[in-house]
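Would you mind keeping the following structure in view while I ask a few things?
Note that this complex is displayed minus one protein chain, with the remaining chains in position.
Chain lettering (A, B and C) follows the sequence in which the chains are written, and residue indices restart at 1 in each chain.
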Amino acid sequence: MNPVNYLYLSALLFTIGATGVLIRRNAIVVFMCVELMLNACNLAFVTFSRMHGNLDGQVIAFFTMVVAAAEVVVGLAIIVSLFRSRHSASVDDASLMKL
Amino acid sequence: MENLIALLVAAPLLGAVVLLCGGRRLDAVGHWIGTLLSSASFVIGVVLFTDLLGKNAEHRTLMQHLWTWVPVEGFQADVTFRLDQLSMTFVLLITGVGSLIHLYSVGYMEHDERRRRFFGYLNLFLAAMLILVLADNYLLLYVGWEGVGLASYLLIGFWQHKPSAATAAKKAFLVNRVGDMGLSIAIMLMFTTFGTFAFGPVLSHVGDASEGKLTGIALMLLLAACGKSAQVPLQSWLGDAMEGPTPVSALIHAATMVTAGVYLIVRSGAIFNAAPDAQLVVTVVGAVTLLFGAIVGCAKDDIKKALAGSTMSQIGYMVLAAGLGPIGYVFAIMHLVTHGFFKAGLFLGAGSVMHGMNDEVDMRKYGGLRKYMPVTFITFGLGYLAIIGFPGLSGFFSKDKIIEAAFAKGGTEGWILGGAALLGAAITAFYMTRVMLMTFFGEKRWQPDENGHEPHPHESPRTMTIPMIVLAFGSVFAGGIFGIGDRFLHWLEPVTGHEEGNSPVSALTVTLATMVVLVIGVAIAWAQYGRRPVPAVAPRGSLLTRAARRDLLQDDFNHVVLVRGGEHLTRSLVYVDHTLVDGVVNGTAASMGGLSGRLRKLQNGYARSYAVSMFGGAAILVAATLLMRAV
Amino acid sequence: MSATAVHSLWTTAAGADPISKIPTPKIEYGQLSPTLIILGAALIGVLVEAFVPRKSRYYAQVFVSVVALCAAFAAVVALAADGYGTTKAHIAAMGAIAVDGPSLFLQGVILLSGLVGLFTFAERRLDPEAHGNRVDSFAAQGASVPGSDSEKAAVKAGFTTTEVFPLLLFAVSGMLVFPSANDLLTLFVALEVFSLPLYLLCALARRKRLLSQEAAVKYFLLGAFASAFTLFGIALLYGYAGSMSYATIAQVVDGSITNINPALADTMGNDALLLIGGAMIVMGLLFKVGAVPFHMWTPDVYQGAPTPVTGFMAAATKVAAFGALLRLLYVVLPGLRWDWRPVMWGVAIITMLGGAIVAITQTDIKRLLAYSSIAHAGFILAGVIATTRDGVSSVLFYLGAYSFVTIGAFAVVTLVRDAGGEATHLSKWAGLGRRSPLVAAVFAVFLLSFAGIPLTAGFAGKFAVFKAAAAGGAAPLVVVGVLSSAIAAFFYIRVIVLMFFSEPRPDGPTVAVPSPLTMATIGVAVAATLVLGVAPQYFLDLANQAGVFVR
Partner (left out) sequence: MSFPLLTATAALPALGAVATAAVPAARRTAAKWLALFVSLATLALGIVVLVRFDPGGDRYQLTESHPWIADFGVRYELGVDGIAVALIALTALLIPFVILAGWHDADPLETGSKRWRPTQGFFALILAVEAMVIISFEATDVFLFYIFFEAMLIPMYFLIGGFGDRAHEHGDEAAATQRSYAAVKFLLYNLVGGLIMLAAVIGLYVVAGNFSLAEIAQARANGTLHMATNTERWLFLGFFFAFAVKAPLWPLHTWLPNAMQESTAPVAVLITAVVDKVGTFAMLRFCLQLFPEASKWATPVILVLALISIIYGALLAVGQRDIKRLVAYASISHFGFIILGIFAMTSQGQSGATLYMVNHGISTAALMLVAGFLISRRGSRLIADYGGVQKVAPVLAGTFLIGSLATLSLPGLAPFVSEFLVLVGTFTRYPAIGIIATFGIVLAALYTLVLYQRTMTGPVKPEVAAMPDLRPRELLVVAPLIVLLIFLGVYPKPVTDIVNPSVKQTLSDVHKKDPKPSVEAAK
């Protein structure tokens, strides 16, 4: 079947992730949505790699996973510390600084 | 010889500098220094005069180039003095009368602790006036022109603690500035027309210039003359100028400065000759002013103001004469000189009266003073006879000639002008008689003032009487000396030029007519003020009288239109500047602040809304990029 | 291509010699030495954390980092002197890293601002000693909850978060790679490598920890969001060109590529991939430089983060990001100039105006500087848009000048303190010029430089970029820039007025006497500001020589 459909799928996933970031309050969920976006990118990479018949895309996919993992480490650390200090993981509560 | 000319100016100038910068240590001798230097200037004048008389007519012009004043590409102004018959006449008048009045002031200002400065100002005036008449180009003349303005400003306002004096001084200067504006525009016009403004080139090239330009120049010069010589419509300052010490009124506002306008017109005769329309305007101004002044003079109870009105009217005569062209120039100057004598004398007399009456100026509080101050009475009387044109005295010769000349203008103009001049003569006779009667005749009308001082009228000291006597001689004989055998005419003719008008009426008729109106004037005055006692408080009087008391409402007009209007204008402009011009700027700043405040709200602290803006931004970015490709 | 063919991509026929199939990568270690040194030092730092006793960690860390940064800078200088910036400029590490003028110049700037920033990190004299221990501006223990017993205990025990030093080094290493990355993958990895440590650093303030953590969360989430976009853009671009290497993509974009296989021919036809991909990558970079409308994290993060971190971040991040942006636009997408220039015009204009206008009503000095940095991003963009060699060098110069002034300004901010730590509210700065004229004067110098008053670095930089922009045919941009700097002048002046012409508050802050470290920072900054302002020629020459990208 035509690999282009995978691209549509990845675009869809990416959009879903982005929308999630925009509408969800819980920092963890927001963060998961970001991960979803990253994975959408991975799908795109693999697909393109397939289309072009070279391996770069797939290699990148691995890199992306690693980066994502690193992000998780850092992100969770921050979010958890925030959660512990204000007993809520809602991104909207963290709005002391404005204007 | 010509090197002496500068000394004429230098002497009084030196006096002014010394006296004004000298400080208190000169208080004791200041007045003598001033008098000395002014008389020194007079002596030099006499020396030069004799020298001129020694030469024959066409060589009677001395030039002294001192230095180049303003050298700019195509614009050359020199400090050069020109001494010819015309300026010589003025030099003698100015320094002569000036020295006398210096002498007079020694006594008059005795009790003023600022006497030194007074003499400094007087010397300053002399210097400026001499520059005015000696200048060889209009720009230098302008220097003298405003210099005398400054001096008169300082002297009118000499008693600065009196607000009225300060105001009068300011008014005088401002009104004169309007005139000066005329002068400077005239100079600019000359520059554009002739490329220079030196007397010689300009006056000799008048023929090549278009009449329109010449008329413009002439009218601007007339405006200047009106300012200095208190001619309608710029006459309003002269009456108030009487706030100054009387010697000042005598010297500046009677004998010399106010006649500068006449000098200007006569000096620029060539231009006026080539601009008949302008000349007509000049004559009209003169005629109107001579009546205006005379009428005002009739109504004033303040002796100095009455004399001021008279001055105005007499100068009206001169301007009228000057406007008549070559027929009148000489007589204008002649009347100017004789007037210089008798009017100065009259003012000094008035000053002497005030001196004896604790500075009382209201004639209704005088009366019967002839017994108390005989010298003053006699000198004043002679001046009186001279001004009303009593046969044989100076006024008779000069004024009579002017009236003749006016008729000689010919045509309806001639009749109108001549008629006006005659009428003026009659009114002159009336108001001068009135002054005479109210002051020296009738019963004594003075009472003790509020703090109980009864004035003790007494004759003035020698320093004051001597000048009065000398001037009295002048007012008696000057006319005769000048007039008989047309000496003055021949003296001035080379400069001013002269031609005999063809008068519709004979000289004799004019003289007789003048005599008649003179008698009528005197008779009316006698009927009103001689036979029955003068009321100590002025009666309400007719409408005309009341208007005349207020200078024919001129001041009220100025006040309402110029002063009030000006105040409103400036006040509204201040408002505009603050709210509009400045407001725009502050407004911009404020609106920036407002915008900032509103945009700031977008930064609402919610991470998700930030994400929205990023997402939107990304969308726009992508869309825009695609769009760019599309178009 | 057939399925078998694809299959043969990752299965090798038996019997063949597998070793010979994979060529050993050729890495020019010498030319990468700056980055490698920093990375190595960072790893050492980690080891230090693990093995060196707590008491002496601080000194060890400071020592290691200083040495590393100096060494790395020396390496950069050596490379530049060796001509790698100009004649020998080329692509290293199998096409992953470009060693050329811009990258060396920017690496130099980043290293210097890293070093200067490090001094402010290491400052321990500003806060009063807690329980007899010198404290720096970082949390005693990042993990402990603010105000909790554990935190008190940590403070009592005199803990200090010496991890900040290796974190700083990691960030620096990422930044070093970022502008010199020569393929999209390296770009992305570098982006993350310098972003993640910054996220952490933001969270580690000693005072106002809630704000600090909030800043970290915002920065992290938005940063991750942005990098997701970047990554997707990379994916699309890869899809378009079938390669990650800048050079190849550039060739594909301007159609000068030779060996076109059918698949490539297929995707090449689809410009949407290219345009959308390019736009998304650019967007990620614009986020990092804080251009409107991707700027909204800037004020909050700048305010919340520990001031030394803010200073370092504000300076170095901008440098790295603009470096990457330049390379992307000049090396990868020059073929697309006519597409992205108008868009960038718009971005630059709203960035300049937006930053300046919103700054007018700020009341917190750190936020104020944040908005000012946004406005400056706009000015730099004007230079980027020029798309001429002058444009590149002017941007390089501007970045150099700007980074020093910024670090200096934030260093001064750390000095003005009251009971609650730094007194960042503007009202508290009233009359500072009376209390301590010197500090106020120094800060005034920085503000004037920001405002672009002649004889300061700011003016030279501004003139350079505007000149390039005008020469590049962007005169309207220059006018807008001039107007917005007029607006900007207003709030810089406001601060000066506040410091010098208004009466000091009785409860006003005190100015702490810093250690030689901060003094050095400020001194360097002032010196740079004035030297670059009065005699910029030498540095302009540097920037000029460095103004050429290698392809």
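Assume a residue touches a chain if its C-beta (ideal position, glycine included) is under 8 Å from a C-beta of that chain, and two chains touch if they have at least 3 such contacts.
All figures in this text were calculated on a predicted structure; none of them were measured in a lab.
**Q** Based on the whole assembly, the unshown chain contacts which displayed chains?
**A** Hidden chain, whole complex, touched shown chains: B, C.
**Q** Specify the residue from the set C:Lys152, C:Arg337 or C:Arg434 that touches the hidden chain.
**A** Looking across C:Lys152, C:Arg337 or C:Arg434, the contact with the absent chain belongs to C:Arg434.
**Q** Which residue from B:Met1, B:Val43, B:Val581 or B:Ala619 sits in contact with the chain not drawn here?
**A** B:Val581
**Q** List every residue of subunit B that touches the chain not included in the displayed model.
**A** Looking at subunit B, the ones touching the missing chain are residues 20, 67-76, 79, 139, 142-143, 145-147, 150, 153, 157, 160-161, 163, 165-167, 169-170, 173-174, 177-178, 180-181, 184-185, 187-189, 191-196, 201-202, 204-205, 208-210, 213, 566, 569-571, 573-574, 577, 581-582, 585, 589.
**Q** Across the whole complex, list the residues on subunit C that are touched by the chain not included here.
**A** So the residues of subunit C touching the missing chain come out as 433-434, 437, 448, 451-455, 459-460, 463-464, 466-467, 470-471, 475, 478-479, 482-483, 485-486, 489-490, 493-494, 497, 500-503, 535-537, 540-541, 544.
By our rule, only the chains that are shown with their structure count from here on.
**Q** Counting only C-beta pairs in contact, which pair of chains has the most of them?
**A** Result: the chain pair A-C has the most contacts.
**Q** Which chain's mean C-alpha position is the greatest distance from subunit A's?
**A** B
**Q** Using Cα averages as centroids, what's the distance between subunit A and subunit B in whole Å?
**A** 97
**Q** Between subunit A and subunit C, what's the gap in Å when you average each chain's C-alpha atoms?
**A** Those two chain centres are 24 Å apart.
**Q** What parts of subunit C, by residue number, touch at least two of the other chains?
**A** If we look for residues of subunit C contacting two or more partner chains, we find 217-218, 221, 225, 229, 299-300.
**Q** Would you mind listing the residues of subunit B that make contact with two or more other chains?
**A** 600, 603, 605, 607, 611
**Q** List the residues on subunit B that touch subunit C in their complex, please.
**A** Residue list for subunit B touching subunit C: 589, 592-593, 595-597, 599-600, 602-603, 605, 607, 609-611, 613-614, 616-618, 620-622, 624-626, 628-629.
**Q** What residues of subunit B sit close enough to touch subunit A in their complex?
**A** 600-601, 603-608, 611-612, 615
**Q** Please give the residue numbers of subunit A that touch subunit B in the complex, ascending.
**A** Result: residues 18, 21-23, 25, 30, 91-92, 94-99 of subunit A touch subunit B.
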